[in-house]
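In this view, the complex is presented without one of its protein chains, the others remaining in place.
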Amino acid sequence: MRILLTNDDGIHAPGLWEAARALRPLGRVMVCAPDREQSGVGASMTLQIPVRVTPFPAQVEGVEAYTVEGTPADAVIIATEVLWDSPPDLVVSGINQGANLGEDVLLSGTVGGALQGWFRGIPSIAISLCTLNNFIFGPSALVLRLLAQQIGEGSLPRPLLLNVNLPNLPLEKLEGVEVTRLGRRSYAEVVRHGDDGRRKWYWIARSRPVWEVVEGTDVWAVRHHRVSITPLTTDLTAHPLLPALEGVAKALAEGIRVAPD
Amino acid sequence: MRILLTNDDGIHAPGLWEAARALRPLGRVMVCAPDREQSGVGASMTLQIPVRVTPFPAQVEGVEAYTVEGTPADAVIIATEVLWDSPPDLVVSGINQGANLGEDVLLSGTVGGALQGWFRGIPSIAISLCTLNNFIFGPSALVLRLLAQQIGEGSLPRPLLLNVNLPNLPLEKLEGVEVTRLGRRSYAEVVRHGDDGRRKWYWIARSRPVWEVVEGTDVWAVRHHRVSITPLTTDLTAHPLLPALEGVAKALAEGIRVAPD
Amino acid sequence: MRILLTNDDGIHAPGLWEAARALRPLGRVMVCAPDREQSGVGASMTLQIPVRVTPFPAQVEGVEAYTVEGTPADAVIIATEVLWDSPPDLVVSGINQGANLGEDVLLSGTVGGALQGWFRGIPSIAISLCTLNNFIFGPSALVLRLLAQQIGEGSLPRPLLLNVNLPNLPLEKLEGVEVTRLGRRSYAEVVRHGDDGRRKWYWIARSRPVWEVVEGTDVWAVRHHRVSITPLTTDLTAHPLLPALEGVAKALAEGIRVAPD
Partner (left out) sequence: MRILLTNDDGIHAPGLWEAARALRPLGRVMVCAPDREQSGVGASMTLQIPVRVTPFPAQVEGVEAYTVEGTPADAVIIATEVLWDSPPDLVVSGINQGANLGEDVLLSGTVGGALQGWFRGIPSIAISLCTLNNFIFGPSALVLRLLAQQIGEGSLPRPLLLNVNLPNLPLEKLEGVEVTRLGRRSYAEVVRHGDDGRRKWYWIARSRPVWEVVEGTDVWAVRHHRVSITPLTTDLTAHPLLPALEGVAKALAEGIRVAPD
């Protein structure tokens, strides 16, 4: 099995190497990850300028590693299109230090990396540990290896894009595995601002999220000490809204028809 | 009506000012847009460093304008959280020079800007012109003003995030308005690469997309000379896959149970 | 006369356009300047990635203008090597909003731009207004035009790199023009620092400089309400120290000779 591994915390993050260690026994592992932290970049690709790629001394024996001066999406695009002769069998992004839940997946560099695997028809997993300190990586590493094995055995549906989140608990405290849908959060970035005497600056920070904790969601699962597995798609269409907009379209068409030249 | 306007082509792009001109009669318009082209950045936010904001001489009378040294998402976050006392009634992103169709919306800075309006409960519109040159902005500007009017009158459902695409045609050649779902494309970024004697570089470019042109999709509508209006959501859950994964979850739970300490 | 104009405050800075207005009557003027503020970048060139260049609507009639997404040095290199068929007769950098005095010239983007003219054998002028607000640009514009005229007439020595600083005074309050040497300052950047919960950040700011105000220096001239003109060179050799180091060299040579293999 050939596995491409990236993350958005950067190549020095311990979670990345925990993942590499867990996956190494399953086959060939290539790490291709950003050289700097990339939280919040989502699916961002670097199109305006070229991206530098440098071989990196892997922390896990038998693993090949590269850093990219770019985003997780850049890393996966470059690795799959150039660094590897043929597409890998699996793209993994993580283990992220911090949750990637609910609508936040749209802003998540971790998911943004996995997305580029999905776009290429490769089974892809984003995996995150829901804490910002005192990381207990063992259970995430185990879940990742078990999922990768199942994908290798062909026992999972395809195409496949999984978003996995774990509470920061030791194995014996985990209370199960839940297939979930994404939860919702109320947004309110905090923007600090100031002045350096010449120009103003504004510094965006994620606020502490306010989640709607509804049974069946990823947020709910993690709160209840369970591993959350959410299958993702890239169809952002709000299907239920389609009929309601037919009237709008008609009014628009009429507005266009009567517009003065 | 108070309208916040951004884009991802940057504050110098003519499409931005065409939008400002179209919206100005409806009320107060604030332009807050990136100072550099930001194509491909998607929903990316700048969290690691502060963002510089500078007043900019607006090209449309009565409009207040700012540039941000960041992404469209940064622009909308800073404008709604700081520059304006209270949230605007509408967030518009565009008129983009180039299509934003199908799964590409996940990578689109234009949609990434509108998304931050949606997250805050503000009706939001991303609008794009499907060409890379010889832009005919008039019809897009008209459609934008008509939609904004309808939103102002409260005649559209809420919450609302619309992705609008127009073929590059004069008004009289438009053959209607279609409510659509997102199409699918086959991905294959082109990555050129080279060497400067010290290190390698890799330059990512979007390839010419290969679309599945299916009736009812945004791609289909534009190909048939129609205005495409797609309501978006931020629920990326692949709902149809949920049952199929129950077995996976069981196997995982068992794998965790029997794991050696 | 063909004049290339750049600055480090960025293409929107009023001082740049005051310079363009002053120089326009002397011949052809091309503005090529950074799109963002570049204070403190010194002679920095962008070598790792390409630089984007975009035509810009000039604020002065008959002037051709470009922005570069890079440094003042980038702007001058690209303009002289590519944008113009043959080298210009004069490179001007400024009018900078803020002093560039003494050893600070090594850190000055304004001087860094002019330096690239000098390296190519083109007479070059860096010009700065010693204030951070309430700019009185008239006298700087006049001095710049007079100097450019003299260079055009061939009445100045070549090669030539001039660093010009003016106090922020109206013409009638200027008390003369002084040929000066660079002054010395005591350094102490202020570094604020903080933490975002994940990583530390450090923000460097120039402190209020403590100058040794010695007669004959640029600092002294400006303090005494005079225009300061300092001819610069790029020989950083500390010539007076050469003899004192001969003993060091001998000891080193001996150290190398006796080094174990």
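Just so it is clear, A, B and C label the chains in written order, and each chain counts residues from 1 on its own.
Basically, contacts are C-beta pairs under 8 Å (C-beta built on N, C-alpha and C of every residue); 3 or more make two chains touch, one makes a residue touch a chain.
The structure presented is a predicted model; accordingly, all values stated were derived computationally and were not measured.
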| item | value |
| --- | --- |
| Identified contact with the non-displayed chain, of C:Ile3, C:Leu23, C:Val53 or C:Val219 | C:Val53 |
| Residue among C:Gly15, C:Gly42 or C:Pro88 touching the omitted chain | C:Gly42 |
| Of C:Leu16, C:Val92 or C:Leu147, the one touching the omitted chain in the full complex | C:Leu147 |
| Residue among C:Pro57, C:Gly176 or C:Gly197 that touches the chain left out of view | C:Gly176 |
| On subunit C, residues whose C-beta touches the chain left out of the figure | 36-37, 39-54, 68, 71, 73-74, 77-78, 81-82, 103, 105-107, 112, 115, 119-120, 139, 142-143, 146-147, 150, 155-157, 161, 171-172, 174, 176-179, 181-182, 187-194, 199-206, 227, 229-239, 241-242, 244-246, 248-253, 255-256, 259, 261 |
| Missing-chain contacts mapped onto subunit B | 37, 39, 48-50, 52, 132, 196-199, 205 |
| In subunit A, positions touching the absent partner | 12, 35-37, 47, 49, 52, 54, 56, 69, 196, 201 |
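What we mean here is this: only the chains that are shown with their structure count from here on.
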| item | value |
| --- | --- |
| Distance-maximising chain from subunit B - centres being C-alpha averages | C |
| Whole-Å separation of chain centres (CA-atom averages), subunit A against subunit C | 45 |
| Chain centre separation (subunit B, subunit C; CA means) in Å | 41 |
| Touching two or more other chains - residues of subunit A | 37, 39, 48-50, 52, 199, 205 |
